[in-house]
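Okay, structure first, notes after.
For this view, one protein chain was removed and the others were kept in their places.
Let's turn to subunit A:
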C-alpha cells in the first residue's frame, strides 16, 4: 500500500523497535515527556515525568546486512532533575523533563540541555573506554599502599576497559523563571540559547549561569489584564539574530535581536484572520499554538494548534501557505473534550530532513504525516499489535459519521487516553521516533 514520504518515492513505514514496559499499568514517572534526535541522528534522547533521561545510540551499520538499518540501543540513562518544593511560594516544582535540546557535537563528548519547569541543565555525556593501571601508591582495587613497601617505580599505563558512558551536569541555569518553562532553543551561534516560560523569554550564554538577559516580557502591569501567554519559542536555524514565539491566541511573533535589547516589539506578526461569524466558546482555546518549528531551510514555520498543522512562509504574515487538518472530526466533540481537559493537550510537530513531510500526533495512538510535495497524508498507529519486526504499517482511517467501513474506527471508539504528543524525525533518514504514553516506538522506511 502506498505510503507518504519525501523525495518522490513512496515510503512504506515499518516497525523497527519499541522501548518500554508492556504492562498497561503505567507509573506516572514513566510517562514520556520529550523526544529528540541529536544533530547527526546517531543519538536519540527521551525525557520522562520522573525527571529521567534515556539516550539511545544507533548501532553502527551492519556491513553484512546493509539493507537492514541499524537499531537504537540504550547508551546512557541518568536522573536529570529531581522534585523540589519552593517554600517561599508554596510551589511544588515537578521533575518532569519538558524539553531536551542537543548541542551540535564539537569534540568526543556530547552535550544536551534538559529542562523542567524552573531549571535548565547542561549535561555532558562522555565515553570512557580506557583506564589507568599500574599506580605506584594504589592497589588495583583502590586501596592505598604503604609507601615504605614500594621498592620499584613503574609508569602507569592506559589499558582498554568495557565502555562506560558517563553523564555529568556541567552547568545549572536556575532561578531565572517565575513561571513554567515550556521551551528551550539553542542558537545557531552555538554559544547562546533561549528559555521560555508563560510570560518571558530569557537569553543565556552556555558558559554563564549566574545571569541571563530577558528579551521578551509580556507580563501586564495588572495581572487581571492577562489575555495571552507564550506557548513556545525557537531560534531561526541559521540567522542567529532571529527567533519566533507563539501564543495561546494563535499568533506567532518573529523578533530580531538586532533591533533592540528588549524584543517586546515584534518584527513580524503571523496571524490568520478569523471569521467572526464562526467564533465560538472554543475558538480561542483550539487556536492556541502548542508547538512551533522552523523548517530546516529556515524559510518556513510550522505551527500546531489543537486541530491542525499550519505552514507559514516567513515572507507572508497574513495567512499560512498550507493548512493540514489533523483530526477535524473532533470539532463536533469539543464539549466533551473540554470537560475531560483533552482540549488542552499540547501536541508537538516535526519536519523531515528535506522539509517535504511534516508529522504530528493524535489520539488512539494515531499519528499523522502530511507530504507537502505530493499533497498526500496518512494516518498510522503505534501499537503492540503492529509490532512484528519489519512489518509494514497499515494506514488507519477514522470514520467521522455515517456508515463505518470495515477496518475504519469510529470517532466514539477512539481512546483519548492514548495520546501521541511527542514525535521526532531523524535529521537525514526516514527514521521516526514516536512516543505513546510510556513506550517509544521507532519506525523506519522499508528497505529496498
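The criterion applied here is as follows: a residue touches a chain if its C-beta (ideal position, glycine included) is under 8 Å from a C-beta of that chain, and two chains touch if they have at least 3 such contacts; residues count from 1.
As a working rule, contacts and distances are computed from a predicted model.
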Chain left out of the displayed complex - its UniProt protein name, from "cAMP-regulated phosphoprotein 19", "Vacuolar protein sorting-associated protein 45", "Alkylglycerone-phosphate synthase" or "Eukaryotic translation initiation factor 6": "cAMP-regulated phosphoprotein 19"
Touching the absent chain when the full complex is considered, from A:59, A:74 or A:164: A:74
Touch criterion as defined above, residue of A:213, A:282 or A:416 at the omitted chain: A:282
Residue among A:30, A:71, A:127 or A:345 touching the omitted chain: A:30
Residues in subunit A touching the chain absent from view: 19-21, 29-30, 32, 46, 48, 50-52, 54, 74, 77, 79, 82-85, 87, 89-95, 117, 179-180, 198-199, 223-229, 248-249, 278, 280-285, 288, 331-335, 338-339, 438, 440
